[in-house]
Every structure is written in C-alpha cells, then in structure tokens.
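With one protein chain removed, the remaining protein chains of the complex are shown where they sit.
Let's look at subunit A:
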Amino acid sequence: MSTLATPGEKAELMETAAVKGRSLWEDARARLMRNKAAVVSIIVLGTLVVLAILGQLGVWVHDYDTIYREEVWVPPTFENWHLFGTDAQGRDMVARTLVGLGVSLMVGIVATIVSLVIGVTWGATAGFIGGRVDQAMMRFVDILYSLPFIFFVIILMVVFGRNIILIFVAIGAVEWLTMARIVRGQTIALKRMEFVEAAEAAGVSQWMIIQRHIIPNVLGPVVVYVTLMIPVVILAESFLSFLGLGVQEPLTSLGRLISAGAQDMEVAPWTLIVPAVTMMVTLFCLNFIGDGLRDAIDPKDR
C-alpha cells in the first residue's frame, strides 16, 4: 500500500532508487501467506461465510423454521436431505446451523465495529491530548476493567427484552476497553518517535502527520485486535443465548443451538455436535488468523 508516499514523492523515489522498497503491508502479507495455519483458516472461514450467506438467503432445500412433525430427532441421513438430522421439533439441522452461524458471525462483526468506534475514539483522544485528561480517561477505563460486565449485560437483556440490536450494542459497549488501551499506548509511543519528530521539524502539518504517520502505524495492532475480538464477541453472544437471553426463537444462533443440543444430548447427540463443531471451527479459524496477522504485522512479538 502506498499510503506512506504521495504520488509526487513516489515518482521522485522511483527516479532516485532503482530498488523499490517494500511497504509494511506488503511485507506483512508475504509473512501471513507463509503461515500455513493462517492460510488454511482464511480458506475455511471464507467457505463458512459463503455458506452462512447462502443459509440466510434460504438456498437450502429446507427452511430453518419449517417444522416437520413426523420427523422429530431424525439422525443424520440422506433421506429427505436431513444431512445433519433434525431437532426436537423436527426442524432441519443444516438450515438451522447455517442460519445460526450467520447470526453469530453478524453479531461478532457488528458488535466489534461498535466497540472499535468507541475504543479508537476514546484511546486516540486520551493519547493525543495527554496530561490530566489522559489520566482521567484511562483511570475510568481501569475502573471499568475490573467490573463483572456480564452481569450488566444480563440485567440489560432481562430489562429491555431480547432484541438483536440491543445485543450488538450491549456487547460492543462492554468490549471496547482493551481497544482503547491499545490505541492510546500506540498513539503515545508514536508521538515520541523520531520520524514523527523529523516530520514536525520539516514543517509537516499536524493533520498530515496524523494521516501519514499515526493512522497507518496504529492500524496494524487495531486490525490484529479486531480479528481476535470477533471470536470473543461471538462467545459472549452464545453465552447469553445459552442462558436463554440471546436471540429469540425461531431465529437462532450457534449458542442457542448448542444450548438446545445440550439438553437433548442423550437422545440426539447430533443436535449438540453439529453446532458445537461449527462454532469450534469458526473460533479456531478466527484465532489462527488473528495470531497469524499479529506475527505478520509485528514480527518482534514472535
């Protein structure tokens, strides 16, 4: 990516230097592509995302909320295309798992964006202003850090009903703290870097420094943390769903499917195994990609 050089400067660089330097991002991509676990995870996760989107569109032969009264707890079979069997009410598990996966991924992404916005704004503000404002803002984060937030999310869900938008906001509002810390730390460290000082000395405007030096350099850790946060959010949502506080029937999420499956595991183990394995694979992939990205972007952490 050429965010570090404007077109004019780039042309100049091309003339003076025969060897083109590789940017941070090109380097990172090359390192990521060498990480087998991460590459496999990207492929698997991509497949899962496509399947989940198809599931939401209702492409599968069965709908996720169609009840087949004569086919309760059918084990996985090719008959009637119940590849993963049916649940306690005779609903097709393939369709339900795909819809559940879609909902879980959506919650993961949206809630992460909510927390990204809050966290980056908070952290960047504290880091830039510094001094007492920074102290007060980070002290507030420290205090929130030590609280049992899940209790408040539970109360929130009980009080305001099981609304899917509320789940996004509640989880996002709880998970922004680490993001704020990372962004603040990075901003402060960057402000003191020699290349920022050099840019200041050369008379580059404040806004230009932010755009060309601060943002691209903060982006790395933020991208890594976002990848590692999506699984955390998915877990939080399934935790709520498991307790019966997440999305409402007939809509479903992986947590809700697992919760139902855990109750029927003695008679119909596939209702537990299918969503549980789907969830494990998804979280595995996200964690591997996040770890891979961290190693790729910040190689000294290895």
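Remarks
Going forward, contacts are C-beta pairs under 8 Å (C-beta built on N, C-alpha and C of every residue); 3 or more make two chains touch, one makes a residue touch a chain; residues count from 1.
Operating definition for what follows: contacts and distances are computed from a predicted model.
Name of the non-displayed chain as stated in its UniProt record, restricted to "Integration host factor subunit alpha", "Oligopeptide transport system permease protein", "ABC transporter ATP-binding protein" or "Hydrogenase expression/formation protein HypE": "Oligopeptide transport system permease protein". Touch with the chain omitted from the figure is made, among A:88, A:235 or A:251, by A:235. In the complete complex, the hidden chain is touched by one of A:49, A:109 or A:150, namely A:150. Residues 139, 143, 145-152, 154-156, 158-160, 231, 235, 238-239, 242-244, 255, 258-259, 261-262, 265-266, 269, 272, 276, 279-280, 283-284, 287-288, 301 are the ones on subunit A that touch the missing chain.
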